[in-house]
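Note that one protein chain of the assembly has been removed; the remaining protein chains are unaltered in position.
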Amino acid sequence: MAQKEYAFYPGCSSQRKASAANYMTSVAAMCKTLDIKLTDIPDWNCCGASIAYAGGGELERVVMNARNFTLAAKHLPDRDIVATCAACWLNSRESKVKLDGNPQLLAHANEALKEAGLHYQGSAPVRHMVEVLIEDFGYKELKKPVVTSLAGIKFAGYVGCQTNRPFGIAGESFENPMYLDKLVEAMGGEALTAYDQKVTCCGGALAFSEPDKSQKQIRDVVESAYDHGADMLVTPCPLCQANVEVYQSEINRKQGTNFHLPIVYYSQLMAVAYGGSVKAAGLDGHIIAPTRLQEIATKK
Amino acid sequence: MHALRTTGHQTIPAVAARYRNNFLKEVEAHVEDGEWVKMCMQCGVCAGSCPLGAHWEHPPQELFMMIRAGKRAEVLTSDAMWMCTSCYNCVVRCPRKLPITQIMHGIASYAQELGLAPEVQPTRDFSIQFWKNCTKTGRVNEMKLTVGLYFKDGLVAGIKQVMNMLPVALGLMKAGRLNPFELLRGHSPKDQKGIAAMLKRARAIEAQRAPVTH
Partner (left out) sequence: MADKKFAAYLCAGCGLGEVLDLGTMEKVVKREGKMQVIKRHDVLCSADGVQAIRDDIANEGVTHVLIAGCSRRAKTEAFDFPETAMARANLREGVLWVVAPGTDHDEVRQEMADDYIRMGCAELKKMAVPTGNPNCASNKRILVVGGGMSGLTAAIEAAETGYEVLLVEKEPQLGGWAAKLYKRVPFREPYAEPQDTGLAELIARVEAHPKVRVHLASTLAETAGAPGRFAVKIATESGAVTQEMVGAIVQASGFSTYDLAKLPELGGGLPSVVDQAGLEQLAKAANGGVIQRADGQAVSSVVFVQCAGQRDASGTHLPYCSGHCCATSVKQAMYFKDANPDVDTVVLYTDLRMPGMGEDFYRSAQSKGVIFTKGQVSTVKAAGTGCSVNFRDLILNEEVTLGADLVVLATGQVPNSGVNIDLLAEPAAAEQTPTDEASATPVEPAAALPPSILNLTYRQGPDLPQLKAGLTDSHFICFPYETRRTGIYAAGPVRRPMDMLQATDDATGAALKAIQAVENAALGRAAHPRSGDLSYPIVRLEGCTQCKRCTVECPFGAIDEDERRFPVFNESRCRRCGTCMGACPVRVIAFENYSVDTVGSQIKSLDMPDEFSERPRILLLACENDAYPALDMAGVSRICYSAFVRAIPVRCLGSVNTIWITDALNSGWDGVMLMGCKRGDDYQCHFVKGSELAHYRLSKIDDTLTQLSLETERVASFEVAITDSRRVAALINDYAETIKRIGMSPLKGFN
């Protein structure tokens, strides 16, 4: 397969030493194996995430994204824009839908963009990395470079919200998306397809502002994974990963549970299956170490 | 540009006209996706689909009915819509395809703009902090955001919070996912000036849609 090139929108949490830095590390390893070339959108800015609504109005949030699209179109024309963060992808895509469907909003956005010397004239599609894997490669293609089997590890596929709703991955249902399970199986792992909290909300940004309410959500997510015999959770979303990993100790402290469930990214298990090291797969970037995956990555 | 996006605290008329179109029309004109409110058919699937459903003072469909019934003050001062986690479950399940998440954000935003949002609302505070944080340079500074949050209720509460979360913070630092030096200087795009000007202009355009006065 020829090399595939994309305009990459990393997002704030994927930056060096940021909360999803290890996601980025594993994505880089995975892309190297699959011969994917990701070129950062030059001078990209934050998408505003979902939570900024009380601070920024609709137009302010939209122009933040419009700026990224315009920079991508200018410097990396004709390349699909790819995001790895669920919130980045959702907010970009939602902004694009609004810009392309609302002439008045578009006019206003361009009025504002002018201040930054830019003009939005449409952009390439905004896609999640998972879409690229499934649609541009396919499970069969993704399986080909596997050199290290993940056999024996039980993964609960925790899809979460924002890669699933409202846009989702084409062909998947909102209530029971199967793509993580299929990815796990393609890598030789055991997918716990009956895991029943795969699209439960972790609380998102409210993990900060409404900790008790969010931690109840996180508890459901973790508890059910244990009930189904999971060794670890696999997720496509940086905020899901962070919330569910970080707050387990809080929940243990407050509620007397004994949670210690590793949460990894799909890209990490792919990097391991493709023969990557602990470091290359970002497996050194966890508070709750995914030891079984680390063992496999070390053994080979 | 970092001033709070409010137009001052409003006085609320004691009696609003009921079941008239006044407030509905106001919402349609000023709330993101507000033109959808009239299309709700009151099935309640949104209420049943919300992960934080039990904590809503009024579930979305009730807010929609309240808007149509002209209950302006009760809607805008409610803390219901601040419970939205942006999970979009209501959106994909709504049989009428209402963008409920967006409308909830829109109502919250409008309430904030009018200065009617609850005085104490942690999600509102976080939302504003987040926006300030990410628009200061153009990218989020996670360290400053976290520290800012912990100390929002004062030094003592902040230290207590830090002590609680210290092992986690240390773990994240060890894992290379939290950088204390961000407190000094974090990531940022180069054209911060352009971004600031752009946002200022956007804010000005939005302000032109002056909120209705009562």
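By written order: A and B. Residues from 1 in each chain.
Here is the rule we use: contacts are C-beta pairs under 8 Å (C-beta built on N, C-alpha and C of every residue); 3 or more make two chains touch, one makes a residue touch a chain.
It should be emphasised that the depicted structure is a prediction, and the values quoted were computed from it without experimental measurement.
Missing chain touches which shown chains?
Its contacts among the visible chains are B.
Identify the residue among B:V45, B:A69, B:V162 or B:A197 that touches the chain left out of the display.
Going through B:V45, B:A69, B:V162 or B:A197 one by one, B:A69 is the residue touching the chain not shown.
Tell me where the left-out chain touches chain B, residue by residue.
18-21, 24, 38-39, 41-42, 61-62, 65-66, 68-69, 71, 96
Heads up, the rule we're going with is that only the chains that are shown with their structure count from here on.
Could you give the separation in Å between the centres of chain A and chain B, each centre being the mean of its C-alpha atoms?
23
Applying the document's contact rule, which stretches of chain B touch chain A when the two form their complex?
5, 32, 51-52, 55, 83, 85-89, 91-93, 99, 101-102, 105-106, 108-109, 112-113, 117, 122-132, 134-135, 138-140, 142, 149, 164-165, 167-168, 171-172, 175-179, 182, 187, 189-191, 194-195, 197-203, 205-206
Going by the contact rule at the top, pick out the chain A residues touching chain B in the complex.
12-13, 15-22, 43-46, 48-60, 63-64, 67, 94, 108-109, 111-118, 161-162, 165-166, 168, 174, 199-201, 203-206, 208-210, 213-214, 217, 246, 249-250, 253, 284-287
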